[in-house]
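Below is one structure. I have some questions about it.
As you look at this complex, bear in mind that one protein chain is not there, while each of the others sits in place.
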Amino acid sequence: MASVQMEVEPIVDRTKALDWLRQMMLIRRFEERAEMLYQKGNKIGGFFHQYSGQEPVAVGSIGVLRENDWVVTAYRDHGHALIMGMPARVGMAELLGKATGCSKGKGGSMHFFDVKRGMLGGHAIVGSHIPLAAGFAFAAKYRGEDRVTLCYLGDGAINQGGVHEALNMAALWKLPVVYIIENNLYAMGTQLVRSSAVEDLTVRCAVPYGIPGHQVNGNDVEAMAKTTLEAVEHARAGEGPSVIEAGTYRYKGHSISDPATYRSRGELDEHMKKDPIIQYENVLRDRGWLDDDAIEAMLDEVKAEIEDAIEFAEDSEQPSLESLYEDVTAAPFIPQE
Amino acid sequence: MASVQMEVEPIVDRTKALDWLRQMMLIRRFEERAEMLYQKGNKIGGFFHQYSGQEPVAVGSIGVLRENDWVVTAYRDHGHALIMGMPARVGMAELLGKATGCSKGKGGSMHFFDVKRGMLGGHAIVGSHIPLAAGFAFAAKYRGEDRVTLCYLGDGAINQGGVHEALNMAALWKLPVVYIIENNLYAMGTQLVRSSAVEDLTVRCAVPYGIPGHQVNGNDVEAMAKTTLEAVEHARAGEGPSVIEAGTYRYKGHSISDPATYRSRGELDEHMKKDPIIQYENVLRDRGWLDDDAIEAMLDEVKAEIEDAIEFAEDSEQPSLESLYEDVTAAPFIPQE
Amino acid sequence: MAVLSFREALNQAMTEEMERDDRVFLMGEEVAEYDGAYKVSQGMLKRFGPRRVVDTPISEEGFAGIGIGAAMVGLRPIVEFMTFSFSLVAFDQIVNNSANMRYMSGGQFDMPIVFRGSSGMAGQLGATHSHRPEAWYAQVPGLTVLTAATPADAKGLLKSAIRSDDPVVFLEHEVLYPQKGEVPDGEHLVPIGKADVKRPGEDVTLITYSRPLKETLAAAEELAAQGIDAEVIDLRSIRPLDMETLTRSVVKTHRAVIVEENWPYCGLGAGVADRIYRAVFDELDAPILRVASSDAPIPYNKRMESSMLPSVPRILAAVDQVTYR
Partner (left out) sequence: MAVLSFREALNQAMTEEMERDDRVFLMGEEVAEYDGAYKVSQGMLKRFGPRRVVDTPISEEGFAGIGIGAAMVGLRPIVEFMTFSFSLVAFDQIVNNSANMRYMSGGQFDMPIVFRGSSGMAGQLGATHSHRPEAWYAQVPGLTVLTAATPADAKGLLKSAIRSDDPVVFLEHEVLYPQKGEVPDGEHLVPIGKADVKRPGEDVTLITYSRPLKETLAAAEELAAQGIDAEVIDLRSIRPLDMETLTRSVVKTHRAVIVEENWPYCGLGAGVADRIYRAVFDELDAPILRVASSDAPIPYNKRMESSMLPSVPRILAAVDQVTYR
């Protein structure tokens, strides 16, 4: 069973593999608990999009980055932020709208930023961050920095025109950026076949720009890592952008308010049976890198980290009402009222 | 020499062929004289983009349409309008900003409309009419009409994102529209290699949407007709859109104010040597469908038609200043001042 | 009269017009199989089928343009933006193509298209998802801009919008969708260009539209208790503006406050105030004050967001100022 998932030889050592497993657990737990705070305590508001089921995409791809590389994604951003090193505390505080949140309570779930750690945001207008990613890569190239940008987008996002403007320029100028399409088969309630004239998304996004297009099982964290590494090395070598279509599946509705009635219980169950976290546990168990006790201990640790994050978030201050006018501009802000 | 141009067996009878030749002459003459009015008399203003050198693209493709098909293009629109049957008079009057112009002097060179004849406009925002064309086709399909839309765009226009949004939907919904890319190698001063990551424009615009992509010598009026017919029949059969990349060349600068210093005199001469009008004259001569006298007569006729158009335009009234507030809305317009 | 929610009223309007006229169709993201992101189009796919209730990819610029094209050749599209914040990527199509096309062609065709969807601050959606685009679109000759604050107006205005031969920007408010109200039975049309006096009064004119009508009426009640008789005008038609109703009121009350969710600088209230001043300057005993949103991007934090919104205390404070109390 595990062998079904693992298409490639391990490209990681034990330490790294355990770390990746732990990261996936951390995202899962972070969102499970956040969902409870949203549903029960009414402590979180606005749009809230969960990453459950898709964790290996972020974990495997970010796993091959160097310290100073950059990451940018859409609104389904908790996972990417945590993996980039954002402490669960500041993530949770952001969800609760607190001043200690990563974006001081001004961004919310869709706008997790941790610029110091290279997390250049969650972005909520579909497709709008694809040009930004090309801009980061443009700057890296301009300054002669050996820095790569990973940019995540959805299967629905490829239908925004600006995406194609950016892909063309990124290819034309050989910018060091890797676009990872998280193809979870749905854009809200719209199945891929109803949104894209062609289902192979590398034909939509790589072929027309003459750049490499990879298709990979996004739920295989090591395959994800391997493919990303190839694309990242391509970029570092000055060969320009690549597109990776990562097949994956989201367990939850599009956002917390979506009952996801557009798909069958059977379909969901089918996917949940192949849960990537459990599969990776099995793989690592098979390799003898991990046993049940270790898994238990890891889970406990993760749980504790998240409970601590919640406590921190709950104990944190609300932003002051005056801060409404802060962070609008770098220059002293003069409200035009 | 003629055989070099004519890649296909004649797909026309003599009458049609002579008509096409005449149409090309008419466009050429219309613009030559209009340019003089612009340069000398200062009678025309604003942007003015000439079609000289590209005539066979419009003539050959529109030549295979039926009465009630539709055409829409960008700002380089004089040719398409004339071929759709807009009288030279109302075209010339529009250039002079007269009330008798096709758009009552409100549109100018970039906005030739003749809706009754199926000419749904020149459009000046690059790429913005590509979705409109899909909309015409959507309406035809919605009403079950056997009507095809031809939509022309430039090699530079394919870099507008909205183009790709429309191509995807046109393909997804199998809309009866044919997109004809007039690849004249330049977008203003930008050579194709500097604007598009891939030079084969069917790879940019057809492949990603799973629709037929044709490449054709756009300066061969009969090849143009043949290829368009194929695409049009595909559309009529309910098979959806196609993309035609028509290779062509513009003789003049991008607009009247562009000295076109970005290309060599040699390059231009090379193309002018293969002038499509002269080549087609030769072809028809070779076929025995035409002799020098007939050509002379045809030219004289065309010249007379254009002089008559100029006289009509010059004699026409300026629109009244009150008409400023007319045609803003269908409902009585209440200026919000 | 039936009691309907705002969302049901909109649904009825579309349904009735689609029953009447086969040229009318609905297009947008998730309008069909999902029954609408906010369930405004609930049941419409079932009733009309996929030919007339059309799900689109996430391509606002593209499908706005497709709608405009379809309108140019005689269909009467209703284009739903999931929220009007997403109309920003379609701004060029709306401003340049829908508004200008008739003019640039010398009047050769009508442009019977309605762009509709929710707008405004719906609660913790953040800066990108909380736009109020009314002043942007109001500025553009060629467009009609409408907004409703009650289910009855929502139905009657949307029906008029669909029957209009001009492009209409029809702004709804997510927070209003579940709110209920009486809606006249039978054919109910609200004319374009007419404001509605939601509460007559003598002492001060309160001008508002969309969601803040509720706060404004509540403030008027408070004021009544304090002996001040406020007239509350719901603009409904943002463009064209019903100057007659506005000036008639101000000539009577000599003072006005505009209550809106728009940003203050160059917001809709500025546009309205400017026109009132120029029309009846001498009648005004005080400057026209504005209870608008604060001049900042919209934050996620709930308290901060609420603090930006028009509220009864803010309206009362403004009225105190214009009545010099």
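By written order: A, B and C. Residues from 1 in each chain.
What we mean here is this: a residue touches a chain if its C-beta (ideal position, glycine included) is under 8 Å from a C-beta of that chain, and two chains touch if they have at least 3 such contacts.
None of the values given here were measured: they were computed from a predicted structure.
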Key: Contacts of the hidden chain among displayed chains   = A, B, C
Inquiry  = For the chain left out of this view, which of B:L18, B:V115 or B:M188 touches it?
reply    = B:M188
Remark   = Per the whole complex, from C:S5, C:T83 or C:N96 the residue touching the absent chain is C:N96
Query = Which one touches the absent chain: A:W20, A:Y38, A:W70 or A:Y152?
reply = A:W70
Ask   = Of A:A166, A:A206 or A:I277, which residue touches the hidden chain?
value = A:A166
Inquiry  = Applying the definition given at the start, please give the residues of chain A touching the unseen chain.
reply    = 70, 101-107, 111, 113-116, 120-121, 123, 125, 128-140, 142-143, 161-162, 165-166, 168-169, 172, 326-331, 333-336
Ask   = Which positions on chain C touch the chain that was left off?
value = 61, 85, 88-89, 91-92, 95-96, 99-100, 103-104, 126-128, 131, 135-136, 138-142, 239, 241, 262-263, 265-271, 273-275, 277-278, 281, 284, 286-290, 295-297, 299
Note = It is residues of chain B that touch the chain not shown, namely 45-47, 94, 97-98, 103, 105-108, 110-111, 123-128, 156-157, 159-162, 187-190, 194-196, 262, 318-319, 321, 323-325, 328, 335-337
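Methods note: only the chains that are shown with their structure count from here on.
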Remark   = Relative to chain B, largest Cα-centroid distance belongs to chain A
Message = Distance between chain A and chain C based on Cα centroids, please, to the nearest Å.
response = 36
Request  = Starting from the mean Cα coordinates of chain B and chain C, work out the distance between those two points in Å.
outcome  = 40
Query = Between chain A and chain B, what is the separation of their C-alpha centroids in Å?
reply = 46
Key: Multi-partner residues of chain C (each touching 2 or more other chains)   = 57, 59, 61-62
Key: Per-residue overlap in chain A, given as positions that touch at least 2 other chains   = 159-162, 194-196
